[in-house]
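The complex is shown incomplete by one protein chain, all other protein chains being positioned as in the whole.
Which chain is which? They are A, B and C, in the order written, and residues in each are numbered from 1.
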Amino acid sequence: MALPSSPPDAAAPDAERLLGLYATMQRIRVFETLADEAHKAGQVAGYIHLSIGQEAIAAAVGANLREDDVLTSTHRGHGHTIAKGADPLAMFRELCGRAGGTCGGKGGSMHIADFSVGMLGANGVVAAGLPIAVGAAHAIALKGEDRIAVCFFGDGATNRGPFLEALNWAAAFRLPVLFVCEDNGYGATTRTGSVSAGGGPGVRAESLGIPVTVVDGNDLAAVDAAAAALVRAVREGGGPQFLHARTYRFRGHTSSDPATYRDAAEVQAQLAGNDPIRRAAATLAGLGVTPDALERVERHEREALAAALATALDSPWPDLGTAFTDVQDIGAPQ
Amino acid sequence: MALPSSPPDAAAPDAERLLGLYATMQRIRVFETLADEAHKAGQVAGYIHLSIGQEAIAAAVGANLREDDVLTSTHRGHGHTIAKGADPLAMFRELCGRAGGTCGGKGGSMHIADFSVGMLGANGVVAAGLPIAVGAAHAIALKGEDRIAVCFFGDGATNRGPFLEALNWAAAFRLPVLFVCEDNGYGATTRTGSVSAGGGPGVRAESLGIPVTVVDGNDLAAVDAAAAALVRAVREGGGPQFLHARTYRFRGHTSSDPATYRDAAEVQAQLAGNDPIRRAAATLAGLGVTPDALERVERHEREALAAALATALDSPWPDLGTAFTDVQDIGAPQ
Amino acid sequence: MSRLTYREAARLALAHELAADPAVWTLGEDIGRGGVFGQYQGLQAEFGPTRVVDTPISEAAIMGGAVGAALLGTRPVVEMRFSDFALCAVDELVNQAAKARYMFGGQARVPLVVRQPVGLWSNSAAQHSQSLESWYVHIPGLVVLAPATPADNYGLLRAAIRSDDPVVHLEHKDLWPAEGEVPLDGDWEVPIGVARRVREGRDVTVVTWSGGVRIAEEAATLAETQGVSLDILDLRSLWPWDRGAVLDSVARTGRLLVVHEAVEVAGFGAEIAATVADALFGALKAPVRRLGAPRIPVPYSPALEPASRITAPAVAAAAAGLVSWRS
Partner (left out) sequence: MSRLTYREAARLALAHELAADPAVWTLGEDIGRGGVFGQYQGLQAEFGPTRVVDTPISEAAIMGGAVGAALLGTRPVVEMRFSDFALCAVDELVNQAAKARYMFGGQARVPLVVRQPVGLWSNSAAQHSQSLESWYVHIPGLVVLAPATPADNYGLLRAAIRSDDPVVHLEHKDLWPAEGEVPLDGDWEVPIGVARRVREGRDVTVVTWSGGVRIAEEAATLAETQGVSLDILDLRSLWPWDRGAVLDSVARTGRLLVVHEAVEVAGFGAEIAATVADALFGALKAPVRRLGAPRIPVPYSPALEPASRITAPAVAAAAAGLVSWRS
């Protein structure tokens, strides 16, 4: 993860910086598009949850973190993992269940993790990452480090009890944790608003004593600026912060979900006008970046990732014996 | 539970009504004082949690409920049970583990319940009563009844996840449930404020879309007026309401806890100036009730409850065979 | 008789109980859209959103709320989506649902059913594959069911909904598309606590349930070729379990193999093995054996997941080992 030389400014975005984030978004989009195809082709097993349409949040938050900062993620974790700096080849290997996968093929998409870059794991249980991130922040505080923990979660997760317990804990102990709510309006097939009361994630966070920033999560420069300010505030010891980022998921809940429960017009409008990549491209064009330059970025990611996937699919399967390792030291299975 | 003929009014309290509530408070205080002595004498086993100092809330909320309304309680549930109209003799039998106890001696103080008056149970698990009350309200709504559910819980319980899940649920489904937070400032030996962030129980409830009323929980007439208004609102179908009642527990967390963790001056000040019974007595005196009349009420409760405890202690033990009944119909133990 | 899938059988069982008893309702995440596996398809359209209730992602409130609703005489059927997520509602199930009737001295019952899809399916890895039946069997107050066929899922789910006890109903995710004949007439249900004889055999009794049944059937075919004949019992109901049927069979064969997909260590197979080895001590021709998963979390990779699977060849080999057993 390259650190920005100067803090971003939403009002006057820096073209070079933004182009870097744009590349991260493309990397996520291309990675997931390929993963989706590979899943449909039976090369990736299990469930996969795509964050296509939500890439700006991961890219911008990730760009404001140091490598030694840590994050916890959700079932929809590819973007966070890429943005934190994980190697896409190791990620593809993980999705394909191959040796050399980030988790040796034991986790798959839903449990992808790369501790070498501080990515502490996707999670198959909604909201489970919240207390884990807070605990990580507690450890950071105990050790007196200046790292921070970031916790990504969805709007649906704000209806689970651990949301309250984790946020209260973080605020009560003034821990260095940034909560990032990726609010795509849905929890699986259910419109979150139809089963949620009150003023939404931000209001809940505020009631637990955590300052809230609301941002258009598909506006790359805006998320970047907000994340920069919040990461700085958290790192300076001001306690937890909460970023409520509105976004939209362009695909189904899982890669096998046609998402017919969503209004076609709603989806169309989002696809047409709210693609974070196209919006960022427009911003970059306004800053003088040529279509060619953008095209080069995209092509680079396409080529690199297609090669990575091919390598992953060429990689050996893990040895069956590894199924029995890393369970525990004492009382391990034979 | 006799229903009030006219709704109470805090500004102009009705002496007769208040005297009735005063009697309930005395019944609770005397019941618990005797229970405490019996516990210390080894006649009551297990743990007991006394609500001495908090009686006004139970008495006033209970007086605004119909017999077919239901409530869930906490580990500190004697007052709620009495105020809902349970028979103190059956309660003493329960505490003493005797036949004829409300739960046949299987529950004890921490699981006291009297379904015949809609008291759905104390609970040994903090915050566990919240979803249960909400589920009861959900059943009431499904059946189209005009009963309501009331849910008592402490300030400490607002840090557990089920608080969020239950309140969100109640508001999302607009259920007929009144939440009553008995805020005595402590969860066991810990000052709740020291481990809680944000603006407190009411602010949390509001963030979940539930209207909040704050009341001095040791002001009998004030709680009565607030409860009357909220019970009416809930019964009329307006969805959940939240009563945040500030109070103080005069005793330790359990009957065996000397509560030395509290500042002596704080306790003294509360005992001296904030006894809900003495405050109600003063109000009643102002309304022209004679010391004699108050004294008669107290004496009546003392005599009746002393007799009830004596009868309970004279009651037979349950048959050992009952330990094996009421587990389940299918696959019951031999 | 109709030929139905396990999924459709479960759907109809619930539909029939919803139609028969206004106190029955069902709640869970996304069930209005049919549920994760389509087992609720069309029910919301048929019975309305107040009886087929889409909930927030709030497992504790779903389960705890069902307890309160059951205490008030309704009969909630709770969907947990994956049995793994029921771990977010254990206090509500174990400390509340299972104990309320007893703690309150029989003043109330808790007639709820909690549906927990279990088992290995589609490489879903460690947090979406668990089978924890032995946990629930250990908890007083709970009935535990684990149907393996469409007929049993239909008949047991109906029985569960009609029961006044809290029931943990474990449906195997790999079985949703499995087909079979289901008697849909009238009030037919499967009695809780009665095992089903899947296959008659001479040499080794195999006791299993849920996803284990198909594997045992396959194993029987393999074993047959080696001259070993398996007597297969599908327990269907884990608490209560059909001790009589198991003992009868083992008394005849003299050999018992218990097969389950759950982790073998402290799995429910241990209870059956311990019970039978005790009751038939001296009458057995070989030790009672168990075959379950190794004590590892379920790995994701298609290359690794087999490590967590019990297989027909392994069952057949274990059975053959019992037949040729010499101390």
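Basically, a contact is a pair of C-beta atoms (placed from the backbone, for glycine too) under 8 Å apart; a residue touches a chain by one contact, two chains touch by 3 or more.
Bear in mind that the values here come from a model prediction, so they are computed numbers and not experimental data.
Undergrad: Touched by the hidden chain, which of the shown chains?
TA: Looking at the complete complex, the unshown chain comes into contact with A, B, C.
Undergrad: Out of B:A188, B:V267, B:A285 or B:I330, which residue would touch the omitted chain in the full complex?
TA: In the complete complex, the chain left out is touched by residue B:A188.
Undergrad: Of the residues A:L21, A:A45, A:A63 or A:V125, I need the one that contacts the missing chain.
TA: Only one listed residue reaches the unshown chain, and that is A:V125.
Undergrad: Considering the complete complex, identify which of A:L34, A:L95, A:A166 or A:C181 is in touch with the unshown chain.
TA: A:A166
Undergrad: Please pick, from C:D84, C:D152, C:E171 or C:E305, the residue that touches the omitted chain in the full complex.
TA: Reading the full complex, the residue touching the unseen chain is C:D84.
Undergrad: Which residue from C:R252, C:R295 or C:R309 sits in contact with the chain not drawn here?
TA: C:R295
Undergrad: Provide the residue numbers of chain A that touch the chain removed from this figure.
TA: Touching the chain left out of view, chain A contributes residues 70, 72, 101-107, 111, 113-116, 120-121, 123-125, 128, 130-143, 149, 161-162, 165-166, 168-169, 172, 325-331, 333.
Undergrad: Could you pull out which residues of chain C are in touch with the chain that's been left out?
TA: Residues 84-85, 87-88, 90-91, 94-95, 98-99, 102-103, 125-127, 132, 134-135, 137-141, 239, 262-263, 265-271, 273-274, 277-279, 281-284, 286-290, 294-297, 299-300, 327 of chain C touch the chain that is not shown.
Undergrad: Can you name the residues of chain B that touch the chain not displayed here?
TA: 45-47, 97-98, 101, 103, 105-108, 110-111, 123-127, 156-157, 159-161, 187-190, 194-196, 261, 317-318, 320, 322-324, 327, 333-334
FYI, only the chains that are shown with their structure count from here on.
Undergrad: Cα centroid separation between chain B and chain C, in whole Å?
TA: Taking the mean C-alpha position of each chain, the two centres sit 41 Å apart.
Undergrad: Residues of chain A that contact two or more other chains, please.
TA: 159-161, 194-196
Undergrad: Would you give the residues of chain C that are in contact with at least 2 other chains, written as numbers and ranges?
TA: In chain C, the residues touching two or more other chains are 55-56, 58, 60.
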